[in-house]
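A single protein chain has been omitted; all remaining protein chains appear in their positions.
And then chain A:
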Amino acid sequence: MSAHTWGSLDDGSARALLEEALAAATGEGVTFADVRLVEAEEERLYTDLRGKLDERREHNAGLGVRVLRDGVWGFASAPLDGPGGAGAVARRAVAVAGASAGTAPVVLAPREPTSGTWAVPVDVDPFAVSAGERHDLLQRVVKAASAPDLVRSVTAGLNAKRQHKHYADSEGSRQSQHLVESGAMLLAVAADERGAQRRSFPNSFHGNTAAAGWEYVLGLGLEDEATRVGEEAVALLGAPQAPGGTADVVIGPAQLALQIHESVGHALELDRILGDETNYAGRSWVQPEDIGTLRYGSPAMTIAADPTVPGTRGSFAFDDEGTPASRHLLIQDGILRDVLSSRDAVARHGGEAAGSWPGAARSDGWAWLPVCFATNVYLEPGEGSLDELLDRMGDGYYADDNRTWSIDDRRMAFQFGTEAAWEVKGGKRGRLLRGFSYGGLTPQFWGSLEAVAGPEEFKAYGMPCGKGEPKQWGFLGHGASPSLFRGLSTGVAR
C-alpha cells in the first residue's frame, strides 16, 4: 500500500467538500474565494536515559476558506464536522469580510488557473514501521550517546508526518498534494563541576526532518553519530573558551542554514518588506526599491528559492494559495534579484508579470491564513571539499551546530552561538573550543563570504518557524555547503 493511502478522505470526497465551500463563498461583492482542506497526521516517539517513552499520534482535518469581498479579505476555519459544515465555514468567511469592509482594497496579482496532483516520493512508509523497530533504534542511539560517564542527559526522538492538502479557488484551480516527512533528533548533555555542555544531531533545534520516508532516518547513521555526540559533549566540558576578537571562520552547513533562514529568508519576505509584519515579526532592512540592484553579499553568494527540489520541508508543487512552485534566484552573485511573495503582496509591489513570482504563501494546516514564509531557500554550492576550504582559510575556526541565535526585527544585526568550534591552524582542525559565538550586520557578514564548498558537502535542513498574528508555524527547507567568511567579529558569551 502506498504511503499516501490513508485518512478519512480520498481526493474525490475532498473535492466535494471544496466545491461545497466554494458554492457557499458567494454573495454581493465577492470577487474571489479559495478553500484549503487539509488532513494531517503526525507521529512522535521520544525516549531518554531513564528509558521512559513518550509516543503520540495526532490527527486533524479541517477547512479554511478565504474570500475577497468588496476588496477586503475574510477568513474562517474549522475542523471537519459532518454534512453542511464546509458551507457554514464559507459563509462565516463571507460575513467576516463584510464586517471588515471600508478599509483600503486588496488586489491580487493575475495568475492562470492551475490544477494537478503531486506526491512526495517515499520508499518506506514511516507510519508502517513497527513500534519494536523504532524503539530498538532509539535505545541503541541512547546507549551510544550515553557511553561516557559524564553524559547526564540524552533525549532521542523520531517523527513522521503525512498530509493530504487540497486546494480550490473561484478562478478554476483544483490541486491535491500528498506529503510525507520523516525525521529524528538526538540531544546529549554532559555535566560536571565545570558546567554543562550539549551536542546534538542531525540538527540542534528539533533535529532534522525531510520530505521522505523511513529511508531518510536509516540514512542518517544515528548510532555512529550518537557515539560522536556523546564524546564531544564530554570533551566540551574541558575545552577552552573560544576567544573573542576578529577571525576568519568556516561555518558548517547546519549553522549556515539557520543563518540563511534568519538573515536572508526572513529579510526577503515581501510582506515584511512592505511593512505588514511591523508589529510582531518586524520589517526588513531591504526596501522595495532595492529589488534588482542591492548588493546583499559578495559575488560568492547565490541564494535560490526552489520548492521543486525534492526532499525538503520546503518542497511542494503549489504554495498554500495555489501558486505553482518554480525555481527563482533571490540573490545572484551577491545582488538581490527577487523576493518571497504572496499574491496580494506581489500586486501591491507591482513589479511582477503574471504568475512569475516565487510563490511563498504558506499556512500551518487548515486553520490559518497563508502568509509569506520561506520555501526551500539555500546557498548555491561552490567548489571543493571542506578540507580544501579549511586549507584556503589557513588560520581561523570551524564552527557548526547552532546553540543560540538572535537577530533584530529588521534582520540586520545578529548574534549566533554554536555548540562546537575547532581551532584551525595551517588549514588543519585542532583544539575543540566551547562557547563560540559571532555577530555582525547582515550585508557585511554576507559581504565577507569568500568561498563556498562544493555540492558534495551540501546538506539540507528542515526547520520550523513562527510568524503572523496569532503566531502560526511554518515549515521550511534551508541548506548550504560549508563556507568561508573573512574577518568576523567573534566572542560575546559562552
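Note that a contact is a pair of C-beta atoms (placed from the backbone, for glycine too) under 8 Å apart; a residue touches a chain by one contact, two chains touch by 3 or more; residues count from 1.
By our rule, contacts and distances are computed from a predicted model.
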{"item": "Listed names \"Hydrogenase expression/formation protein HypE\", \"Butyryl-CoA dehydrogenase\", \"ABC transporter permease subunit\" or \"Predicted Zn-dependent protease or its inactivated homolog\", matching UniProt entry of the absent chain", "value": "\"Predicted Zn-dependent protease or its inactivated homolog\""}
{"item": "Hidden-chain contact residue, picked from the options A:37, A:72 or A:389", "value": "A:72"}
{"item": "Options A:126, A:157, A:297 or A:396, residue touching the unrepresented chain", "value": "A:157"}
{"item": "Touching the absent chain when the full complex is considered, from A:369, A:390, A:420 or A:480", "value": "A:369"}
{"item": "Touching residues on chain A - with respect to the absent chain", "value": "8, 44, 46, 48, 51-62, 72-82, 85, 88-89, 91-93, 95-97, 99-100, 102-106, 130-132, 135-136, 139, 152-153, 155, 157, 159, 191, 195-196, 206, 244-246, 275-280, 282, 344, 367-369, 371, 403-409, 413, 415, 417, 437-440, 464, 466, 468-471, 473, 489-494"}
